[in-house]
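Every protein chain but one is kept in place in this view of the complex.
Entry: chain A
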Amino acid sequence: MRPPVVDLDGVAKTYGDVAALADAHLTVRRGEMLAIVGPSGSGKSTMLNIMGTLARPTAGTVRIDGHAVDDLSDRELSALRARTIGFVFQSFHLAGGVPALDAVADGLLYSGLPRGDRRRLAEAALRRVGLGPRLYSEPHQLSGGEKQRVAIARAVVGDPPLLLADEPTGALDSRSGAVVMELLHELHGAGTTVVVITHDRDIAESLPREVRIKDGRIEHDSAALRQEAVAR
């Protein structure tokens, strides 16, 4: 069995009196592709923050790529993110005036690689997402879909075992969105673990595994259902 990349065990997160996430159990193994789907306010962003080690849980244990998040200091978590997790955001997060090649190379800034290597890998990543001719384009010269492909290239340039995509098609028209989803499928095909956080049920249903979340609780996990079916 492949080792788990994400392992949540009884994870809860409360903000004051509000429980954003309660008693969540979830295991994502290497090479999986899944959707975490739910309406806004369901707790899926909290889930993303906890899986991405950007926030610590109030209760329960989180293991990312074998590391117990509780045991790690803030510095060590930063290092874990630099090596293990790639993020894709709905709003791209591309700085104005920075060419695509530099934006993607920045994805490796905190990895310890020298600049020449970072730029070389960035060029390869941009070619991989089909933006070979757009290496020196700045964000204002790119379409929404192209911007998100630059952001995806930045997330995968270090070949992280886990890719977290937060509403990756949320700011795109349906055609550009389809291209981005296709790209994520390709990355998954090449072995990357892809977790897509979305409110879009169609996208969720198109992925191999679907985890539905509502009011801070996981109410449906297609993998768990299959597992029960096998058990019967």
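Simple rule for what comes next: a residue touches a chain if its C-beta (ideal position, glycine included) is under 8 Å from a C-beta of that chain, and two chains touch if they have at least 3 such contacts; residues count from 1.
By definition in this document, contacts and distances are computed from a predicted model.
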Among "ABC transporter permease", "NAD(P) transhydrogenase subunit beta", "NADPH--hemoprotein reductase" or "NADH-quinone oxidoreductase subunit N", UniProt's protein name for the complex chain that is not shown is "ABC transporter permease"
Full-complex touch with the removed chain, picking from A:R83, A:R119, A:H199 or A:K214, is A:R83
Among listed residues A:T27, A:T58 or A:S137, the absent chain is touched only by A:T27
Residues on chain A facing the left-out chain by the touch rule are 1-4, 7, 9, 25-27, 29, 31-33, 49, 52, 54-55, 61, 63, 66-68, 71-72, 74-85, 87, 89, 91, 93, 95-98, 106-107, 109-112, 114-115, 154, 185, 188-189, 206, 208-209, 223-224, 226-227, 230
